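Note sheet for the following structure.
Moving on to subunit A:
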Amino acid sequence: MELLYSMGHYFMLAASSNPQEGEPWFFEPFFAYLVRRWDRILVMTLEHFELILVATAIAIAIGVTVGVIISYYEPIAYPVINVTQVLMTIPSIAMIAMLIPLFGIGFNNGVAALVLYMLLPLVRNTYTGIREIEPAVLESAKGMGMSELRVLTKIKLPLALPVIMAGIRVAVVLGVGIGAIAAYIGAGGLGSLIFNGIERVNYPMIWTGAIFISIIAIVLDLILGWGEKRLYRY
Partner candidate 1 sequence: MVIKLENLTKIFQPGDAPAVDNLTLEVDEGDTCVLVGPSGCGKTTTMKMVNRLIEPTDGKIYVENEDVSKKNPIQLRLNIGYVIQEIGLFPHMSIAENIATVPRELRWPKQKIQERVDELLSMVGLDPELFRNRRPSDLSGGQRQRIGVARALSADPPLMLMDEPFGALDPITRSYLQNEFLRIQEKIKKTIIFVTHDIDEAIKMGTKIAIMREGKLVQYATPDELLSAPADEFVVNLIGGNYSIKRLHLIRVEEILKEPFTVSPEDSLDEAKEVMEKSQLELVLAVNGEKHLEGLVTPSSLRKEGERVGDVMDTPDLTVDSGATLNDALSVMLTNGEGYALVVGDENRLQGVVTLNAIMEALQDNEK
Partner candidate 2 sequence: MRNKWVKRSIYIAILLAIFVGYPWYNIANPADATVARGLMPENVIKYGQDHLVLWGAAILVATAIGVAAGILISRPQFRFVAPVVVNIANIGQTVPSIGVLAIFMGLLGMGFSTAVFALIVYGILPILRNTYAGMITISPGIIEASRGMGMTPYSILRRIELPLALPVITAGIRTSSVMIVGAATLATFIAAGGLGAIIVTGLSVMRDQLFYTGAVMAASLAILLDYILWIIEEEAQA
C-alpha cells in the first residue's frame, strides 16, 4: 500500500506543471543536466562504444572460431555450448569480481567480462548456421574438388553469415547493457553516470545514463538488424 501511495505521489508530481506545488523532477532537471554536462556525456558515450567495439571484435574472433571447431567435432558441440550458456547465467557483478585476479580493475576486466557473455550467441549461431547448410551444397563443393579450407571459407561461412550476424546482433545488444555494470570497476562508459547518480542521489544523472544506454542498444539493434536483413537477400 505504501508503495502504491508513494508511486502515485511521484506521478502526480510529474504531472503537475506548476512548480509551486512540487519540485519538477523529470523533464526540466533532466534537460538542464544534458545541457550542462553534454561534454562529459559525450565522452562517456564514446567510452561505452569503445568498450562494446573492442569486446565485440574479440568475442567474434573467439566465438566464430569455437563455433567452427565444434561444427567439426560433433561430440563436444553440446558440452561447449552448455558451458557458454552457464557463463551467461552468472550475475555480471560476480563475473567481474571473479575476473579481477586475471585482469585487474578497469577497462580490460570489462572487456573480458563482456566477451564471456557474448560467447553464447556467437558460438551457438555459428554452429547452427554451419549445421543448417544443405548437405547437397557441401557435397557438390567437395565433389568439385574444393579443399576443406576452401569449402569453409568460400561456402560454409558465407552461407552461415546471416545466422552468425543474428548472433552478433544479440551479442552486441547484450553487451551494451552489461557494459553499464563494468563501469563499477572503472571500465568507463555511461554506467558511471548511473553508479555516481545513485551515490549522489542525482536523478537526472541516473536517467541520462539509463536512457543513453537504452538508445545505444536500440540504435545498434536497428543497424545490425538492417544489415542482417540485407544478408538474407539471397
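Methods note: a contact is a pair of C-beta atoms (placed from the backbone, for glycine too) under 8 Å apart; a residue touches a chain by one contact, two chains touch by 3 or more; residues count from 1.
Regarding selection, all candidates are chains of the complex that A comes from, given by their letters.
Computed from a predicted model, the values in this text were never measured in an experiment.
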{"item": "Which of 1 or 2 touches subunit A - same complex, any copy", "value": "2"}
{"item": "Interface residues, subunit A side, partner candidate 2 - complex", "value": "2-3, 6-7, 10, 25, 86, 88-95, 97-98, 100-101, 173, 176-181, 184-185, 191, 194-195, 197-198, 203, 206-207, 209-211, 213-214, 217-218, 221"}
